[in-house]
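What you see is the complex with one protein chain gone and the rest in place.
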Amino acid sequence: MTSPHLHINGIRKTFGDVVATDHVELEIGEGEFMTFLGPSGSGKSTTLYILAGFQDPTAGDIRLRGKSILQTPSHKRNIGMVFQRYTLFPHLSVGENVAFPLRVRRAPQAEIAAKVKRALSLVRLDGFEDRMPANMSGGQQQRVALARALVYDPPVLLMDEPLSALDKKLREEIQYEIRRIHQQTGVTILYVTHDQEEALRLSDRIAVFNRGRIEQVGTGPELYASPATHFVADFIGDSAFLTGELAEVKDGRATLRFTDGTVLADVPMHGVGAQGGKAELMLRPERIDLSDTVGPPGASLPVTVEDVTFLGNNSAVTARTGWGEPLYIRLNFGHPMMASVSRGDKLHVRWQPQDAHVFTKE
Amino acid sequence: MLSFLTPARRGSGLGMAMPALLLLLAFFVIPVAGLLSRSVTEPVTGLQNYETLLGSATYLRIFFNTFLVSGLVTLITALIAFPVAWALAIMPSRVAAVVFAIILLSMWTNLLARTYAWMVLLQQTGLVNRILMAIGIIDQPIQLTNNLIGVTIGMVYIMLPFMILPLYGVIKKIDPAILQAAALCGATKGQALRRVLLPLATPGIASGALMVFVMSLGYFVTPSLLGGTANMMLAELIVQQVQSLLNWGMGGAAAFILLVVTLALYALQLRLFEGKAR
Partner (left out) sequence: MLMNFDKLGAWRWILSGICALMALFLLLPILFIVALSFGNSRWLIFPPPGWTLKWYGELFADPRWLQAAFTSAKIAVIVMVLSVAIGLMASLALVRGRFRGREVLRGFFLTPMVLPVVIIAVALYAAFLRLGLNGTLVGFVIAHLIVALPFSIITISGALETFDPSIEDAAILCGASPWEARFRVTLPAISHGLFSAAIFSFLISWDEVVLAIFMASPTLQTLPVKVWTTLRQDLTPVIAAASTLLVLLTVVLMIAAALIRKGKSR
């Protein structure tokens, strides 16, 4: 078996008593766009800083093309990085900023000129060589930073929330640019963000971080369709959770009993749970159907409609289960129930068996 | 935000502070401490120097002069600086830039050159006396140098920038919308000035006033050239005791009193204004 392009091997980092990351284990292929997604303080940035060499891990190893890089100082790692804050050198022109990595590598003048031109062209800033950073917008500055990080063809490009200082419209524009540049150059990218939409838009795979650990790694559709934990289900897409008791556990499938006696049988289950333990049923509002007839056992529940809000291309329905928990349902425009559903209706929610997940609760 | 400046990579940085630290210890802390200690050891150990300083009319007169002139200078500069700083804050910026250039020019012009100008302007046959006589305010030239009038005029001239600049900073930060709101609430210009603008500018006035007062207390050059020996101030007393009389005990005691008053007023300033900023 060939070794992966980049192997983050069991990284653990503690600051005094605080554990910033724990057992972070990840293999990243060459040319892959991998995103670290998670809330602030989840350890995604710490992992990135360890890769950059700004911090040393307490335990674990980082291997690039099979070789550990932990003993290599930051400036010799040859890694590219775009920072959250604007980090263009304020006293140098755009051209000189992009040339900087080549100059410190003592590259010949002709090569520098050619590579700078190519890098600026890649980020669509042709002819900006003589501009000073202070006279550029935030979006332009980050594109120059991207050119500067790519000009020396690094084996890995780190991006630490590079768009968080920009407004939404500009962010989407540059996300598109980053995707195009990734496809064009084939560079391996590690991207840190707390924005799930950004992660889904950009990445080949996403590693979801929570409390210093990776909860799940997968493509966007994988994470959406089969979240491994409550946290992942909650972080990616919308979700509703119904709390009940495990009546039976068998072969990764569970039977749930709710407080009013309602029973749902044969739901796919994640995590370890014993009979009698607490568990949650997770449903996606857009994957639930509303109907006046009861569905197949294990994939249907009776509810009472409490509120209906028209939102344009869909309607948000708030319903309540027999035991009093709220459940949100999204009906697309044109759904047969859309016109008729109203407050107080006693109806049934139905779903496809593979859309329901049970997570055990500690 | 995590800082990348981990101790392991950049060092704690204390070493970089060493040259400055050693320089100040050797040539600032130790000499000043030495001077102050001589106030209680020379000519004999005891507090007699302080008793002399605070017990004789001659020396109390010097303290009185010092506080009187500093107080007057502070009051006059504050009265001039408030309208000037206010005007600067709202003027078209091109005009304000010219005024600022003048303020900075005067601030950075050699102190002796400025004092010299006032010595010439204020002398018996000087321009000020001649103008006052020409417009009929006085019949005879009046004595304007070698007394506290001259010192006060010269000091106001020197201290004005130190009052205007901080006050300008405070007034410039006031949101014009607050005063528009005051006007819409029905306040006349006078009421808005008294009840809104002045209270908002007070921290700046107080901070500038404390600074000017403290600087005036320890000023030497201008009082010495414009005041003459008959109207001595505290800094002149220190120099006189040390340089002419070689009385290091008395000089040290006077320096200690000046130091304590200065530091106490600075502490007050920090207490008043740092606390508010927080």
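Should a chain be cited, it is by its letter among A and B, assigned in written order, with residues numbered from 1 in that chain.
Operating definition for what follows: a residue touches a chain if its C-beta (ideal position, glycine included) is under 8 Å from a C-beta of that chain, and two chains touch if they have at least 3 such contacts.
Note that the coordinates shown come from a computational prediction; the quantities given were computed from them, not determined experimentally.
Participant: For the chain left off this view, which of B:Arg61, B:Lys189 or B:Arg271 is in contact with it?
Facilitator: B:Lys189
Participant: Looking at the full complex, which residue from B:Leu104, B:Ile138 or B:Leu272 touches the chain that isn't shown here?
Facilitator: Within the whole complex, the residue contacting the unshown chain is B:Leu104.
Participant: List the residues of chain A that touch the chain left out of this view.
Facilitator: 52, 54, 73-81, 83-92, 100-101, 104-105, 132, 134, 145, 148-149, 152
Participant: In terms of residues, what is the contact footprint of the unshown chain on chain B?
Facilitator: Per the touch rule, chain B residues meeting the hidden chain are 3-5, 7, 9-10, 12-21, 23-24, 27-28, 30-32, 34-35, 38, 80, 83-84, 86-92, 98-99, 101-106, 108-121, 123, 125, 127, 157, 160-161, 174, 176, 178-180, 182-183, 189, 192-193, 196-197, 214-215, 217-221, 225, 235, 238-239, 242-243, 248, 251, 255, 258-259, 262-263, 266.
Definition applied: only the chains that are shown with their structure count from here on.
Participant: I'd like the Å distance between the centres of chain A and chain B, where a centre is the mean of that chain's Cα atoms.
Facilitator: The computed centroid separation for chain A versus chain B comes out at 60 Å.
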